[in-house]
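First up is the structure itself, then whatever we jot down about it.
Shown here: the complex without one of its protein chains, the others still in place.
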Amino acid sequence: MISNVFHWLTNSAHWRDGHGVSGIATQLQAHMTYSFIAVLIALVIALPLGLFIGHTGRGTFLVTATNTLRALPTVGVLVLLTVMISPHFHGRTDFGYLIPTEIVLVLLAIPPILSNTYAGVQNVSDDARDAAAAMGMTGSQVLRFVEFPCSLPLIFSGLRSATLQVIATATIASYLPLGGLGRFIYDGLAQQDFPQMIGGGVLVALLALASDFILAVIQRYTVSRGVSGRFSNKSITVGGAAAADIVQAEVAVI
Amino acid sequence: MKVADPVASSSPWHFWAYFNAHLHQDLTWLWDHVWLSALPVAVGLVIALPLGWLAHRYRWIYPPMLSIAGLLYTIPSIALFVLVPPIFGLKALDPLQVPIALSVYSVALLVRVVADGLASVPDDVVQAATAMGFGPFTRLVKVELPIAVPVISAGLRVATVSNVSMVAIAGTIGLSNLGQLFTTGFQLSSPTAYYPPIVLGIVLCVALALAFDLTIVLANRFLTPWRRAVQGR
Partner (left out) sequence: MIRFESVTKEYPDGTVAVDDLSLTAPSGKITVFVGPSGCGKTTSLRMINRMIEPTSGRIWIDDRDHSTAAPAELRRGIGYVIQHAGLFPHRTIIDNVATVPMLLGQSRREARVKALELLERVGLPASFAKRYPAQLSGGQQQRVGVARALAADPPVMLMDEPFSAVDPVVREQLQNEFLRLQSEIGKTIVFVTHDIDEAIKLGDQVAVLRVGGRLAQMATPAELLSNPVDDFVAGFVGRDRGYRALGFEMVHGLQLDPEAAISIGTAVSGAAAVARDGWVLVVDDQQSPQGWLALNDDVTRAAQQITPALLHRGGTVSSINGTFRSVLDAALSSPTGRGVIVDEHGRLAGTITAANVVRLLEQQPAAHVARS
């Protein structure tokens, strides 16, 4: 089976678009697009909100509330929203499925970013904050120059965790008539074409790993060495951040 | 006189009637779902405890083990579902792939939790216990693990709640669990939306997730009476 999968993946015909069937390249692009949009929107909403709540200490109920969102089954919400929204989009085929998908993906990406940003700001040393205010920084200057840079590690792990979950769930979106790498999984299943199905799985896994790696590289070059404690050039860890800081953020909010 | 058949109603609020109408099947799915969510976490914990202990005891093991764990956790759940059969030599759609994949996930998450939980035990306590004559295994079981319980519980909560959601995903590739409610609802939803099974599925999943969460919180509280004593002040 493994060799069959390998052949399916390396067959260049599969990478181009065939008749009526999209190739790997197209689906890959579609998947990345859906994921990127969702993460971007979630970032725009959750990052400033998390910074605000962490800095002022007001509205912490929002953080616990969004954490309870995690209990929702993603597939269920996806189907529910699709069934609610898509009938309104007759004729404009893809939007009817795209919008519920993006809503679900954004809802999925917000909790990790929000709770990690909040925890990051909270974890900034009280002494540094006190010194910053005492030196004459205004509230927003303290946030911009001290709290934000020092919370970057946690913010990044929230971002990485969110990206992972979005890429994973975007796969499921292919349960709907949408593009994306999940298409190979569901079509493979329907056609009993198991190399295709498993090949789709491999592709998703590779995409997830690649994205996490890219974010890890960005993190390494963005976060100050004084904060990450990286005083000798150690390697970049992939994936560790995601699992770790889901739990850390959970613990922070308990 | 024609009585409106409650099952035929497609409103979201009729999920309870739907539940009753398909009681046997729904309960079967619910029961499957409970096992598919809980068992992998239990298996995961059993495997993660020794691994996490190793990573804590021998610090040089920590980075590589956690990198591998992180890598596994990064792989999206559905990808892991379909990847398990070829690797484990199962047929392509084997009901066993879900528990195996979820166990792998749980181990990946819990190894770090166990290692960090053990690391959270204050060093003074460990030293005192050793000085009092606790052997290493006894010390682990009677001193370090109990103190690590809060951190490990937090990890267990994350693991079980995310498992509930992931098991439902397996419903979309045909396996038996509450996820089937969603596929059924979806298929029945053309031309007009048919809500009851979908809403039922969400309600049951959320209820299940919260039930698991609560159980672990209570177990945590039960196992850590010393924390309660402080909070009561």
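To keep things simple, chains are lettered A and B as they appear, and every chain counts its residues starting from 1.
Throughout what follows, contacts are C-beta pairs under 8 Å (C-beta built on N, C-alpha and C of every residue); 3 or more make two chains touch, one makes a residue touch a chain.
Keep in mind it's a predicted model, so treat the numbers as computed, not measured.
Counting contacts over the entire complex, the absent chain touches A. Looking at A:9, A:51, A:83 or A:150, the residue that reaches the missing chain in the full complex is A:150.
Of the listed positions A:132, A:159 or A:176, the one in contact with the omitted chain in the full complex is A:132.
Across the interface with the omitted chain, subunit A contributes residues 125, 127-138, 141, 145-146, 149-150, 152, 224-227, 229, 231.
Following the convention adopted for this analysis, only the chains that are shown with their structure count from here on.
Centre-to-centre separation between subunit A and subunit B, using Cα means, comes to 20 Å.
Of all residues in subunit A, only 1-2, 5, 70-77, 79-80, 82-84, 87, 164, 167-169, 171-172, 175, 182, 185-186, 189, 194, 197-198, 200-202, 204-205, 208-209, 212, 237-244, 246-247, 250-251, 254 touch subunit B in the complex they form.
Across the complex, subunit A is touched by residues 63, 66-67, 69-83, 85-87, 92-93, 108-109, 112-113, 116, 150-151, 154-155, 157-158, 161-162, 164-165, 168-169, 171-174, 178-179, 181-183, 185-186, 189, 191-195, 198-199, 201-202, 205-206, 209-210, 213 of subunit B.
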